[in-house]
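Since the structure comes first, as structure tokens, the remarks are kept for the end.
The other protein chains are all here in position, but one chain of the complex has been omitted.
Moving on, here comes chain A:
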Amino acid sequence: MEYVAQQMMNALAFGAEYALIALGLAIVFSIMGLVNFAHGEVIAVGGYTMVAFAALALNNPFIVIGGAIAAAILMSLLLERVAFRPVRYADPTTGLLTAFGVSIILQNVFLLAVSPRPVAVTSLYFLDWPVQLLGVQVSSLQVFEAVTTVLVIVGLMLFLKRTTLGLAMRAASLDFEMVRMVGVRSNRVFAVAFMVSGLLAGLACIFIMARRGSVDPHLGFNPVLKAFVACVVGGFGSLPGAVLGGFLLGAIEVAMLVLLPQEYGGMKDAFVFGIIALVLVWRPDGILSPPTEKGDKI
């Protein structure tokens, strides 16, 4: 029983991490149709910021965490301004390939400027200690992760439903031209979308770094790959879909870890992606995809 509860907590924590990243991808996608492959590098920028702080002997956890999140937000805004603005109204493939290019450039810049090898970051170890929750031994990090994700979802919901800018963003995901016509500044909508995306990347970065304790140029790549899969399964561009997909992926991944025999451990990813493929056969556009009418827009 305790084992089951522990594994469920694991699944929840994994899922929370994927959901955080997937939300960051989905909010950008819903507004500008951009599949942002460079999201992983935004996460890595947060990680390298921590390295920089460690080098400056700044070990105050609030400064480290705040700095990493701020760096991720700034990076996200910078990418929007420099790389994604020229392809803002281009077709999705163009945006996707641009994001790919940006991702390769940044990975190699990290490699060139810092090191191709992992750099240790120890300033976040304090986040992780064992706690007893309802008689089950779990890691505090997992609790933080789950709680943060819930707070983020609630916060995002309030922002999108209760504020004017949130309303503009929801409208923009349906019909951007109309939003511009009624006088909302398009630059501001895009900037906010990328800011939220960067904030979520920064939060994800904290948890990834606290768990791994090191950063390398490919830090964000695998988590973002998984988050993409979560987005597709949930329905690309749908925010509830991203959350659902993230938690589903976390659950499948933990289930595979528990159920697969030891010698098949290396095949975990293959099985996870295989199951996801089957979900897509059932719902090709994802589970919570908004109903689309093809040929609606001229």
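Keep in mind that, in the parts below, a residue touches a chain if its C-beta (ideal position, glycine included) is under 8 Å from a C-beta of that chain, and two chains touch if they have at least 3 such contacts; residues count from 1.
The working rule: contacts and distances are computed from a predicted model.
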Name per UniProt, for the chain absent here [options: "GTP-binding protein", "Amino acid/amide ABC transporter membrane protein 2 (HAAT family)", "FIG152265: Sodium:solute symporter associated protein" or "SusD family protein"]: "Amino acid/amide ABC transporter membrane protein 2 (HAAT family)"
Hidden partner chain, touching residue among A:L97, A:V136 or A:M195: A:L97
Of A:L77, A:V254 or A:I276, the one touching the omitted chain in the full complex: A:I276
Residue in contact with the excluded chain [from A:M169, A:V215 or A:V232]: A:V232
Footprint left on chain A by the chain that the document does not show: 29, 35, 83, 86-87, 90-98, 100-109, 111-112, 116, 225, 228-229, 231-232, 236, 266-267, 269-270, 273-274, 276-277, 280-281, 284-286, 294-295
